[in-house]
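In this view, the complex is presented without one of its protein chains, the others remaining in place.
Moving on, here comes chain A:
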Amino acid sequence: MTQSKKILIADDEPNIVISLEFLMKREGFDVSIAGDGEEAIAKIRSDSPDLVLLDVMMPKKSGFDVCQEVKADPALSSTRILMLTAKGRDTEMAKGLALGADAYMTKPFSTKDLVEQVHQLLGSNA
């Protein structure tokens, strides 16, 4: 692998960000962080990450909005989106997937599953 893949963690809760950041770095990814929806959009445009770990409940712009905006922009079409949310209802999952999320995980999740899911989305092996 010539260059490590880039991952953006968009979540407003530092307590999950710290774990995710450590986990992703440990897996050898290049990690950046966004604390709200608007920052997430800006970082997606500037850093063009390969994958976004996107929380649904964020200030300024919700994860749904970010997802829809990303998928509507052809320039960003290669960005994979993995939605992480504390909303466990089927209807929300359906909405996330309909709006273009590539995968959807409900909190709390196993970090092992998350790592597997990330690798699967990026087409790489752990």
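Note that a contact is a pair of C-beta atoms (placed from the backbone, for glycine too) under 8 Å apart; a residue touches a chain by one contact, two chains touch by 3 or more; residues count from 1.
Here is the rule we go by: contacts and distances are computed from a predicted model.
Visitor: Consult the UniProt record of the chain that does not appear here and report its protein name from "ABC transporter permease", "FAD/NAD(P)-binding protein", "Aspartyl/glutamyl-tRNA(Asn/Gln) amidotransferase subunit B" or "DNA-directed DNA polymerase".
Guide: So the chain that does not appear here would be "DNA-directed DNA polymerase", according to UniProt.
Visitor: Write down which of A:7, A:99 or A:118 is the residue touching the left-out chain.
Guide: If we include the chain that is not displayed, A:99 is the one touching it.
Visitor: Could I get the residues of chain A that touch the absent chain, sorted low to high?
Guide: 13, 15-16, 18-20, 22-23, 26, 57, 64-65, 68, 84, 86-92, 94-95, 98-99, 106-112
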